[in-house]
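All protein chains but one are shown in place.
What follows is chain A.
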């Protein structure tokens, strides 16, 4: 991948709202070049989505996130993929990773209440035939996500003027 693509990705990961005009200024290339690179990245599904990292704890919104370790029996011929697909198609499921180690799938679920998440796990996830066991961990507090530290402790300590 070209260096320009990496630089564009870096800048968009920092702030996906940056315009092609700003990116072209920052990178010293034309706006057309930036637009072409972004188009390619989108076409190649390297940029999959432009999303927002939200610190929900700042809102009064009830929101519960759980990480669930899932052990499964892989299917002949399709390995873990078929089960993973059954899991990720549920809208409650935000993330599914195939993991090495003590369990197979790591599933992130978002719900409004503990009860809602627990119900999903007991009625939907655990009942899938190949699922051997689940272990549910509720997230109590998010300190850092996608490289963003939520409680900013490294403010700008510089004086306003210095030599």
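As a working rule, a residue touches a chain if its C-beta (ideal position, glycine included) is under 8 Å from a C-beta of that chain, and two chains touch if they have at least 3 such contacts; residues count from 1.
Here, contacts and distances are computed from a predicted model.
Engineer: What is the missing chain called in its UniProt entry, if the choices are "Multiple sugar transport system substrate-binding protein", "Carbohydrate ABC transporter membrane protein 1 (CUT1 family)", "Aminotransferase" or "NADH-quinone oxidoreductase subunit F"?
Structural biologist: Of "Multiple sugar transport system substrate-binding protein", "Carbohydrate ABC transporter membrane protein 1 (CUT1 family)", "Aminotransferase" or "NADH-quinone oxidoreductase subunit F", the absent chain's UniProt record names it "Aminotransferase".
Engineer: Looking at A:25, A:57, A:95 or A:113, which residue reaches the missing chain?
Structural biologist: Considering the complete complex, A:25 is the one touching the chain left out.
Engineer: May I ask you to list the residues on chain A that touch the chain which is not drawn?
Structural biologist: These residues of chain A touch the chain that is not shown: 7, 11, 15, 22, 25-28, 154, 156, 158-163.
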